[in-house]
Structures are given as structure tokens and as C-alpha cells.
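The next block holds one structure in the form of C-alpha cells; read it before the comments.
A single protein chain has been omitted from the complex, and every remaining protein chain is retained in its original position.
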Amino acid sequence: MTKLKMLATTAALMLAGTTSAFATECIAPANAGGGWDFTCRQVGKLLYDLKLVDAPVQVTNMAGAGGGLAYAHVVADMNTDADVIVAASSATTTRLAQKAFGDATADQVRWVGAIGADPGVIVVAKDSPFQNLGDMVAAIKADPGSVAFAGGSAAGGFDHMKPLQVMKSAGFSDITKVKYIGVDGGADAITQTIGGHTQAMTGDMSEIVGFIKSGDVRVLAVLTEARVPGFEDIPTAREQGFDVVAVNWRGLYVPKGISDDQFNAWATKLQAVADSAEWKETMTANGLAPFTKVGTDFQGWVDGVIAETETLSREIGVIQ
Amino acid sequence: MDTLANLALGFSVALTPYTLFLAICGCFLGTIIGALPGLGPSNGVAILIPLAFALGLDATQALVLLTSVYYGTMYGGRISSILLNIPGDEPAMMTTLDGYPMAKQGRAGDALVISGVASFMGSFLSTIGLVIMAPLLASIAYLFGPAEYFALYLLAFCTLGGVASKNQAKAALAACLGLGIAMIGLDNSTGMPRFTGGNLHLSDGIDFLVAIVGMFAISEVFIFIESHGRNSALGVTLGKISIPWKDLKNTFGTMMRSTGIGFVAGVLPGAGASLGSFMAYMAEKGYVGSSGYFGKGDPRGVAAPEAGNNAAAGGAMVPMLTLGVPGSGTTAVMLALLLTLNITPGPLLFKDHPDVVWGLIASMFIANVVLLIMNVPMVKLFVKVLLVPAWVLMPMVTMVSFVGIFSLTGSYFDMILMIFFGALGYLLRKLDVPTVPVILGILLGSEMEDALRRAMVLSDGDWSYLFSSPIAIGLWVAAIGGFLAPLFLRGKLGKPIPVSDTTLDQD
Partner (left out) sequence: MSSDRIFGLVVVMGALAFFAGALQIQTSFLSDPVGPRVFPMLIAASALLCGLVLIAKPDAEPEWPALAAWGNMAIALVVLVSYALLIGPMGFLTSTALAAAGVSYLIEKNARTAALTGLGLSLVLFVIFKYGLGLGLFAFPRAWMG
């Protein structure tokens, strides 16, 4: 038995990666380890496990220009490829709205669906003097330089916007005074915050789940409409009087040039993934909140979000 | 003795005939991938992730296969460094400095054995370090903020002067060149393009792999065309291959010191294996002082970087497992694998998934033992490479380099860029400008700048913040000492006084 298995393994090792073995390709527009990579790998795995595709999904990491390189590549070279899906999130639409992908616009691809959302969070170390969001906002109003935020995106990016939105909703308009450093991802940001180099971290729930459970951090607020299942003791910003909702949806886009039938087929498959028990387990384990929108429904929602982000970015001054 | 019980648990999941077989396959594949220029540990692991799924491996088996590949590439990287002066991957860069001169003297076999043993010591001891102290070590990462990282990078650049054979200005110039190249691309803080000329290919910067393959492999091709293969290690009479016990004994201390330095560098997420091997080499050079003949085939110059980079590979597992912060490209790929297996690394990983963590640690031990055993007989095979005539070997190196870079992005742009770096590397080598600092500059440039700018955001532009912690001050003192020591010592040249090791000994 073992011998047979070894033989089979040897054969597989020798034939490994013949491209025909991978019918579907999922492009993660970043290096391995981030949120997009997570989306591709989890969705790819479930698509295969649930027998929605015939062969394992190949994940391609195409890092560059914050997702812009993959976007340009799909638009230019893969416009009619029905076997490719690309991971996307709020960061993708934020950058599109802020014209960070050059001339690319959101209508150059089709937005096929979101299957979960990573709630935005504002976090401090456990020994921080801030007990709630109100404490922190008051401290920043008194001395804007006293609180520095660390986040996983560049200045002006999605993580930076969260504290700015909170401050705006509290009636603080001098938002360029709010200190923010962009580091290499959420885990790095939380490390800097626990280490006391920054006073607070702004990021996504999934990035800090382990640290919440270990008690190293205190989540001041989660930026959702209602408390997140599994994390019921964490208050929302809204209930603390700051009307800010910022969730990082996890989803996919597909090339513009595929037929409506192909588009709908992908939408159905994503719905099936979202409905599966395995995906629900994955979501709870990783701090994701349910958020399913597929097909034309999602397309319409994305159009709305982009328009909103554009207005907000202009208000805050990220774009002119 | 919780640890021992856990370790036993780990071995019980990792030590089955099938997983052992996977470990051997992984080590072999990894060694080959690591030895090929352009294909490094991250590629190796990334290529094999889909394979792990295609084979339907469970979590432990997949981890065993991938750690074997990871360590295999770390061992393999040194082979082409020593035989051909072409590092198989970036952490093996420092091994060219003394490994290749040794090969030219007909001691390729010795160099391979010493570096193999050093690799084993580095990774084996660092795995033990990981077992004993992982949760404790995680807190080291908390101590390093922007100011401390900036001082750490500064230390690396300040000790560069010693890399150059004669002229320190040339080493400094090479570092500036690398740093300048690192500035190309989107600015991390503002997202604005810098020095890209509007080219989208450049917006993500220049991949250091393109630079390293160009500067080392392609420039070597030009050197061969110029000299028709004379003055290379090819065709030198090879001594009988035996285990160089004497050298091993003499380099034992080197290996221990370098392991310590490499491990600490690995634990710091911002440093990684390349910095680990660099620091280990420079520290050893400073420690040995003028009695060494570093750069001319000193066995200690082979042992130090290999022990250092393999120890760093083990150390890099600490922040990856306990904080979810990948310290290197490879640990980023391993992190991706864990996430795919629905395991989120973090402070509770050791408690929540002991089978996975200890299985991983056990597989690290297994991979290392397998590699050590495999490497001794394989050395005989590897040195045969030197019997291959240049007119076959060099075209092969060229083609492998092209395919390696082609597989990165599939664009002709990177290949052209690689050729450019090849021509540049040739000219620099002719002018006696060391190429190692260029690569180091490209690797660390944007990190260093980001650290500086983050520090200034936090301090509202107050530069004294850079010296605000004891760690930062210590690193600054070491950096200034490391910069001044060679200048000062040059005046004393000719008098064989042992170099004081106060400035460089970080151990």
C-alpha cells in the first residue's frame, strides 16, 4: 500500500504542474500571505472540494502596483478568458476610485461576487490608557500628535481612511494632523502597536483574531453595523456614537469579455461556496462576517461603493 | 518536560515511512531548485504548493514536503556559489566571496563539505532555539520599532567597507547604486511613482532576483567570453574528496558564533536570511582580524555565511508562527500554506494546533538530518560539474537564468533588465567595485527608507528619536565603530596586530 502510494507520488512529482492539470486560474494580485492570496486559496480549495471545478484551482501570485499590475494584465491580455478569476477587496475599489491604477476604471472588468467581509477595527495594546473609542477621540482632539496609528496600507489607503472617518464623524476636521504609518501588513502593524511604537492599530478583524484571543490587545471598536458573530463583546463604533462603517469585503472579479452565461455560472459557483458549511467555518475561524452578494447584484453594489469612495476621498483630500 | 512530550508528539505525526519519503523527495528537489540561479526558496516552495494539494496530502505531510524543499533550497544555494561564483539564491551571495576562491584552488570538495556542515549546524541549532524559546523570542520583535530597524540597516551598510578588497569608496559607491535602484517604483508611504519614467513594469520596483542573476550569472558569462574560461574553477585539478576534519574543527567556533547572529537576524522580521549571512560574515571577519585571509578562500568565510543564513531560516519561523509576521519571502509562502490549511499563525498557535506546530518543528529536524546525510555523497556528484566544459556549462547557466527570470513575471522586460545588470556587473567587476553591496542596497534600501520615514512620522520630525532607545543607541555605536575601524586600521597596515573585535562582535 505504502509502496504503491510512493510510486504514485513519484509519478506525480515527475508530471507535476503540466499546465493542463489546472483548468481554472485564480490570480492573487499580491504576494503570498495576504488577504487576496487567502481569498484565492480558500475559494480555490472549496471550488475543488465541492466539485464545482474538475481540477485543482491554480493560484497565481501577481504582485505589483497594489493590484494594478494584475488589473492591467487581465484587462489587456485575458479579456475573454472564462477560466480566470481574480481576488479583490475594498482595497481594489478604493484604489480604482482614487485613480491609483493609472487610467484603469472599474467598468473594465465584471465584478462577480463577494463572499465575506472583514470588519474594520481600531485596536490598542492591552496596557493602553484608552478604554473606548471616545477616550481616544478626546485625546486626539486635545493633542493630535499624541496618538499614532499603524496600518497595513499606504497613506491614503483603506486602513488610513478608517481612523480619519472616525475623526470626521466626531467633528474633527484637521485630519492631516492625524499620525499614521503604513507598514507591511496588518500583522506588522499589530506588532508595532503591542511593542508601544505606535499607540493604535487600524486594520481588519482577521489580522488580529489570534491577538484578541491571547489577550494582548483591546479592540476599541469594530466598524460594522452590528456586532460580529463570535466577537459579541466587542462594541461597534456606531453604538459609541461614531457613525462609521468600514468593512473590507472579500470577493472576485472576472474579465469583461466573457459571456453572460459564463458570468452567471461563476456567480452560481460563488454562491455555492458561500453557502457551504466549510466556508462558514473558515469565516468564523478568521473573524470574517457574513457578506454575500453575487452576480449583477454585486456589480450594482460595487458601482455604488466606488462613487461613494470617490466622494469621500475628495472630501478628505486624497484626490483633487 | 512539556517540550519533550510535544516534540515526541511532533515526531509521531511526522515520522512515518511515507512522510520520510516525502522529506527525501523534497530535500532533493529543493537542493536542485536552490542551486539553479534565479530559482530560490520562495519559488521552490511556491511551485510545490499546488503539488501538495494535487497529491491530496494532509496538513502534516504538506508541511514536511515544503519544509524539506525550503531547507533543501537553503542548502542548494551554496553549490553554485562555490562552484561557479553564481549564488543560487540571495542568502548564498556571501558564500561566493570565499567559496569560489577555494574552488579555484582545487578545494571545491572541502568548501562544499564545510558549508554543508555549517548549514546543518546553523539550522539544527536554530531549530533547537525555536523549540526552547519561541514564545519568549516573539517579544524581541516587539522591541524593534522604526528607529531600531533604521539603526540595524545602518549597521549593515556601515560595515560594508570591509567587503571591498582595496578601495572603500568603491564599496560605498556600490551600496549607493543599490540604494538608488531600490528607490525605483511606487513610494511606499505616498503611493507616488519615483524614477519609473511612467513605466508600469517599474512601478513595483526592480526585483532583486533580476539584479542578482544579472550581476552574478550573466556577468560571469561575459567574463568567460573574455577569458575563454581561463582563470575560473573549471578544469582545475580536484584534490581527493575527503572530509576535511581539520577545517571542520577550526571552523567550529565560527559556526557557533554565526549561528547566534543569524538566528537573531532571522527572529527580527525586518532583517531575514540575507542580512543574517551578511552580518555573520562581516562579524567573523572582524572577529578573526588580520590573521584571516577572507576573500581569498578562507574556510571560515564559507562556514560563517552558511551557518548564518540557515540559522536565520530557522529564526524566521519564530515571528511567522507566533506573530503571523513573515520575516522573509519564503516564510510568507509558508504562511500562505498554513492559511490554506485553515491555520492562522498567532500568539495562540502553539496552544491551538500543537500537532501542526510540533509536526512542523519535527519535520525541520528531519529535513536537516536527511540533507546532511544526502549532501556528503552528493558532494562528489556536484564537484563533477567542474569537469563540464565551459562551452556547455555557461550556455546552460545563461538559459537557466533566463527561464528563472521569465517564470517570475513572464515579461521580456525583466529579461532585458537582467542583461543590463549583467553588463553593468561585468564593468563593475572589471573596475574592482564589489557587487555584493549593490544587492544588499537593493534588498534593504526601501526598508531602510521606510524605517526612517516612519520614525519621523512618529516623532513629528524630531531626529533625536532615532537614538531614543538603548537598542538603537547600541546599534548606532556599533555602526559608527564598524565604519571607522577599517579607516583607522588602514593606517596600521603592515603591522599584523589582531583586530580588536569590540565593534563587530554582535554575538
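Annotations for the structure displayed:
The letters A and B name the chains in turn, as written, and every chain counts its residues from 1.
The rule is short, and it goes like this: a contact is a pair of C-beta atoms (placed from the backbone, for glycine too) under 8 Å apart; a residue touches a chain by one contact, two chains touch by 3 or more.
The structure displayed is predicted, hence computed values, not measured ones.
Residue B:Phe406 is the one among B:Phe11, B:Tyr142, B:Tyr293 or B:Phe406 that touches the chain missing from this view. Check B:Leu348, B:Met415 or B:Ile439 against the missing chain and you find that the one touching it is B:Met415.
In the complete complex, the residue from B:Ile132, B:Ile373 or B:Met396 that touches the missing chain is B:Met396.
Note on the undisplayed chain: of the listed residues B:Leu179, B:Ala304 or B:Val356, the one touching it is B:Leu179.
Annotation for chain B: contacts to the undisplayed chain at residues 33, 39, 47, 50-51, 166-167, 169-170, 172-173, 176-177, 179-180, 183, 187, 189-195, 218, 221-222, 224-226, 228-229, 389-392, 394-396, 398-400, 402-403, 406-407, 410, 412, 415-416, 418-419, 422-423, 426, 430-432, 449, 452-454, 456-457, 460-461.
The rule is simple: only the chains that are shown with their structure count from here on.
Across the interface of their complex, chain A is touched by residues 17-18, 21-22, 25, 29, 46-51, 53-55, 141-146, 186, 188-191, 200, 203-204, 269, 319, 323-326, 329, 332-333, 335-336, 339-340, 342, 344-349, 450, 454, 457-458, 460 of chain B. Partner chain B is touched in their complex by these residues of chain A: 2, 5-6, 9-10, 12-13, 16-17, 21-22, 31-33, 37-38, 41-42, 45, 48, 56, 58-59, 61, 63-66, 68-69, 72, 100, 102, 145, 148, 154-157, 179-183, 185, 187-188, 190-192, 194-198, 206-207, 209-211, 213-214, 216, 281-282, 285-286.
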